[in-house]
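After this line comes chain A, so read on.
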Amino acid sequence: MTQPILRVSNLTKTFTMHLQNGLHMPVMNDVAFEVFNGECVVLAGPSGVGKSTLLKLIYGNYSADMGDIELRVGDEFINLVDADPRLILDIRRTKIGYVSQFLSAIPRVSALDLVAEVAQNWGHEEAKSLEKAQTMLARLNIPERLWHLPPATFSGGEQQRVNIARGFMGEHEMLLLDEPTASLDAINRKVVLSMIEEKKQAGAAMLGIFHDAETRNAVADREIDVTSFAVAA
Partner candidate 1 sequence: MSLAEISTEQDAYNFAYLDEQTKRMIRRAILKGIAIPGYQVPFAAREMPMPYGWGTGGVQVTASILGPDDTLKVIDQGSDDTTNAVAIRNFFAVTSGVEMTMKTSEASVIQTRHRIPEEELTEDQTLIYQVPIPEPLRFLEPRETETRKMHALSEYGLMHVKLYEDIATHGHIATTYAYPVMVEGRYVMDPSPTPKFDNPKMHKNRALQLFGAGREKRIYALPPFTDVVSLDFEDHPFQIQEWPDTCCAMCGAKDVYFDEVILDNEGSRMFVCSDSDYCETRQADGHYGEMHAEYKERIQ
Partner candidate 2 sequence: MSFQDVKPLLKVEELSHYYGQQLGCRDINFELYPGEVLAIVGESGSGKSTLLNCLSTQINPTMGKAYYRFADGRVENLYEMSEADQRTLLRTDWGFVHQHPRDGLRMGVSAGANVGERLMALGHRHYDNLRSTAIDWLSRVEIDADRVDDAPRTFSGGMQQRLQIARNLVTNPRLVFMDEPTGGLDVSVQARLLDLIRKLVSDLGLSIIIVTHDLAVARLLSHRIMVMKGGEVIEQGLTDQVLDDPHQAYTQLLVSSILQVGT
């Protein structure tokens, strides 16, 4: 029996808003699911139900109140809840990638360098990294004249594609996709779909949010309804 790459159990998250008189906002309760290599699992449910929050919990961007988020490394499971920050950073470097709809890259670095940096972090030579980055940017239809500019000045769609290029340039075994295709045109959406398919073939596991039903149907092997974990307001 194959082991999942990600195993979430009993996960609970509440926000406490001290600036609103200590308002408690329970978001989710008793979250439990598994994700396996080579599949793309889609988180479903209306907006505001906590899909992005769940991805951020897994990525370590938010901290959980209780429960376990276990990642399989070889034959062992590592719990990411309350993990040492260095462990989280190491996992982000080597295991879990995150592609969001917003560019959160370092300002004032050119698009090409941003993407090549990822390849370099994965152990490719500088020249090879630049070559891979160029291929990736070209594939995502980012005009060559923009490659040497920092993405801060790009259009929303272009920024998003730089971000996707960064996300897919890595060789993470687990990818978290937070609406990577939102606001992409049909051509680029297709490119991303084929990139997701390639990752799947390579054995990566993906957990994603896709609002657009057509895309969702195209990539999803399985859906998890987050509504079932949501705490009734």
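One rule holds in what follows: contacts are C-beta pairs under 8 Å (C-beta built on N, C-alpha and C of every residue); 3 or more make two chains touch, one makes a residue touch a chain; residues count from 1.
Candidate selection criterion: all candidates are chains of the complex that A comes from, given by their letters.
Only a predicted model underlies this, so the values are computations on that prediction, with no experimental measurement involved.
Asks: Just to confirm the interface: in this complex, chain A touches which of 1 or 2?
Replies: 2
Asks: Looking at the complex, which residues from chain A come into contact with candidate 2?
Replies: 15-19, 22, 56, 60-63, 85-90, 102-104, 106-109, 152
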